[in-house]
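Take this structure first; my questions come after.
All protein chains but one are shown at their positions in the complex.
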Amino acid sequence: MRRMMLGAAVLAVGVWGCGGSKGNASNGAAGNSTSAVAQSGGSTGPTGNAAVSGVIHFTGAAPSNPKIDMSQESACQGKYKTPPTDPQYVVKDAKLGNVFVYVDSGLPNGAKYTASAPTQIDQDGCLYHPRVFGAVVGQDIVIKNDDNVLHNIKAVPKVNRGFNISQPSAGMTSKRSFSEPEVMVPLECNVHGWMHAYVGVLTHPFFATSDSTGSFSIKNLPAGTYTIKAWHEKLGTQQQTVTVGAGETKNIDFTFSGPKA
Amino acid sequence: MDKLLSWMLPPGASTFVGDIDWIYYLILAVTGIAFVLVEVALIVFLIRYRKRPGRKATYIHGSNRAEIIWTSVTAVVVVIIGILSAPAWNKIKGREGVPPNAMPIGIEAKQFEWNVTYPGPDGKLGTADDFTIRGQLHVPVDRPTVAMLTSQDAIHSFFVPSFRIKQDAVPGMHIRVWFQPTKVGEYELGCAELCGLGHYRMRAVVTVHTQQDYDRWVASQAHSVAQR
Amino acid sequence: MAHAAAMHDDVMLPPSSRAAGAGVYNEKLGMWIFLGSEVMFFTALIGTYVILRFAHPDAWIGHPRTTPLNIPVTAVNTFLLICSSVTMVKAFAAAQDGIQRSLRLWLLATAMIGATFVGVQVYEYTHLIEKGFVPSEGLFGSTFYTMTGFHGFHVTIGVLCMTYVTIKAFRGKYSQTDHRGVEVIGLYWHFVDLVWIILFTIVYLI
Partner (left out) sequence: MATTATDTSAYTHDHGNAHVDDRPFIRKYIFSTDHKIIGIQFLIMSLTFLLLGGTLAMVMRWQLGFPGKPLPGGTLLPETYTNNGVVLPEFYNSAVTMHGTFMVFFAIMPLLVGVFGNYLIPLKIGAPDMAFPRINMASFWTAVPAGLLMLAGFFVEGGSAAAGWTSYAPLSARSDLTGVHLGQIFWCLSLIILGLSSIMGSFNYITTVINMRAPGMNWFRLPLSIWALFVTACLVLLAIPVLSGAAILLLFDQTIGTHFFDPQAGGQPLLWQHLFWFFGHPEVYILILPAMGMASDIIANGARKPIFGYTSMVLAIISIGFLGWGVWGHHMFQSGMNPTLGTTFMISTLLIAVPSAIKTFNWLGTIWQGNITFHVPMLHALAFVSMFVIGGLSGVFMAASPFDIYIHDTYFIVAHLHYVLFGGSLFAIFAAVTYWYPKMFGRMMNPFWGRVHFWLTLVFYNFTFFPMHQLGLHGHMRRIYDPTQYAFLREMQPVNQFISISAFCLFATQFLFAANFILSWFKGEKAPNNPWLDNGLEWTLPSPPPHGNFATVPTVYRGPYEYSSPHSDLDYIPQNVPTPGGAGAAHPQPAGD
């Protein structure tokens, strides 16, 4: 009885903590189509008014995402009406979400960018939101726990110094940053083995993550010729070259095909 | 309150309770007697031989007889405890101790989860119908289960207090640990070896089913696994 | 400590004629005890090597035929170190006989040979690392560098102390009656030599 009451209490706190407003909690797709930095302009370094935008297409049958057994984590399970799945593939109308699109090369030599505003990743319903995002070297990444359970956040980079911290209670935030460019740095939670997120660390703010409709947009680019790369956690990386003039917006699309069965 | 400060072991639910608990009570009795004897002697001596004016302590340097007596009595008592304990140890942990009819499961510990692999309806590990479940250990009652215990990263320790069983899970090693539950119900499995930030939460639920329920559970799980 | 020495002059006669102590002067006794500690240190390293090698013979597969080690060079080096023990013995004998000239020469020879040994080891390391055989290269690399490295470190310390003793000898600080420094450094030197013979056998030859 006591245990049940405690469970209910945890549940209540959990619901209160997330405000019940996260309608799209189950698919975990990035809500914003551009990085916070590029949009807010909270960065230094040469920028312009050119833009690159487009859509990520997906061909083939969308693989089903694995179900997550949250039965041992009632505080998280309570946030879902349908059984949660691990959003490895965010596919809707043959468009692919959670693809990290970024400028790989072509920026003026010696250009240095820093971000003044932090970017944020939430742990809500025992999943990361966003799952795929970018950060500028040195930019603070605010890590927030919206679940009233322990999460640990372990970064397993190859180039950067990793970290492994814990957030035992709801509402807790921590700040971390990476000092070297690295695409992508995986983040994971070891309390909940299914939780994965990926952060692309770049020297500049010209990156975006495709939203649930597959579209992305990289704004404030100086005029120039760029190699644009698109990365997906399961489907690898593609690249295209694009030239944009001042004030121009170029459209480029990428097409990923599903894994062969 | 009497439960909080009890010298009784909490109720158990495996055959090891019978093998282990009496050793505890035996040692409790032996050490209890020794404890009372020593502490009472100490207090009595302290009161009786406290300093009084004009008295002098007895000038003696010892007694070989006393030394021989208490050395040999202590040695005999501890050796007897050892001899009485050895069979239970061999039964529980000995390499030959695992009953041949035990149901095999695989337990892989990782920071900070217990992943249990069940043999599926065919009762054999390493076949296609195996399935793995996180954080839940389901076993049938009154039947030995043998777990092949290993770890992915740090050292963890498989500890089910109600079963009186504990075994470290060591990366790179596959250690067999067996137990036979005797009561249907839900128990807790914890990690007993410091393994990192989430050590305190490396918990799983142990559910002991009747054989029928267990088979039904296996069938339902195997079904949903096949569906994926 | 001058007054401490003075104190011993007016020692009261003990009630029993039995003198305290081990009959050995402090520095020598201390060195023997210290070597006991060193034995345990190398035992830990060698024990680790033996355990890992028995547990994972596969990590040593092909050894010694395909070994990256240059055994002939190290064999010569081993011979050098044994020679330095001989020169050490000669130096001590010279000290006992009070022959200052040969004491100095033998000490100098010992220090030089020791330095050569370290030099050859450095040469060996650089070649092995060029070949890609680094400490992180499997269990064999790990144990090899740890064991030979710590031995090399001990020889280096030995060479430094030997140099110090040699300089003192050149300044005529050792006499026929008091040459404790020579004897104590000799003990250490022979120990380090002995350890090398064991290491060479189990790491290079077996």
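Each chain gets a letter, A, B and C, in the order it is written, and its residues are counted from 1.
Definition applied: a contact is a pair of C-beta atoms (placed from the backbone, for glycine too) under 8 Å apart; a residue touches a chain by one contact, two chains touch by 3 or more.
Just so we're clear, the structure is a prediction, and the values are computed from it rather than from any experiment.
> If the full complex is used, which shown chains touch the chain that is missing here?
Result: the unshown chain touches A, B, C.
> Pick out which of C:L139, C:C161 or C:L194 touches the chain that's been left out of the picture.
C:L139
> Among A:N49, A:S74, A:N164 or A:T249, which residue is in touch with the absent chain?
Checking the options A:N49, A:S74, A:N164 or A:T249, the one contacting the hidden chain is A:N164.
> What is the set of chain C residues that contact the non-displayed chain in the whole complex?
On the side of chain C, residues 1, 3-4, 7-8, 10-16, 18-22, 24-27, 29-30, 33-34, 36-38, 40-41, 43-45, 47-48, 51-52, 55-56, 59, 134-136, 138-139, 141-143, 145-146, 150 touch the unshown chain.
> On chain A, where is the contact patch with the chain that was removed from view?
2-3, 150, 152, 154, 156, 161-169, 172, 174
> Applying the definition given at the start, please give the residues of chain B touching the unseen chain.
Within chain B, the residues that touch the unshown chain are 3-10, 16, 19-20, 23-24, 27-28, 30-31, 34-35, 38-39, 41-42, 45-46, 49-52, 55-63, 66-67, 70-71, 74-75, 78-79, 81-82, 85-86, 88-90, 92-95, 111, 153-155, 157, 159, 161-162, 164-168, 170-173, 175, 188, 190-201, 203.
As a working rule, only the chains that are shown with their structure count from here on.
> I'd like the Å distance between the centres of chain A and chain C, where a centre is the mean of that chain's Cα atoms.
Whole-Å distance between the two chain centres: 59.
> State, to the nearest whole Å, the distance from the C-alpha centre of chain A to the C-alpha centre of chain B.
44
> What part of chain A is in contact with chain B in the complex they form?
Touch list, chain A to chain B: 64, 66-67, 69, 71-72, 149-150, 152, 164-166, 190-193.
> Under the stated contact criterion, what part of chain B meets chain A in this complex?
110-113, 115, 133-136, 196-198, 201, 204-205, 228
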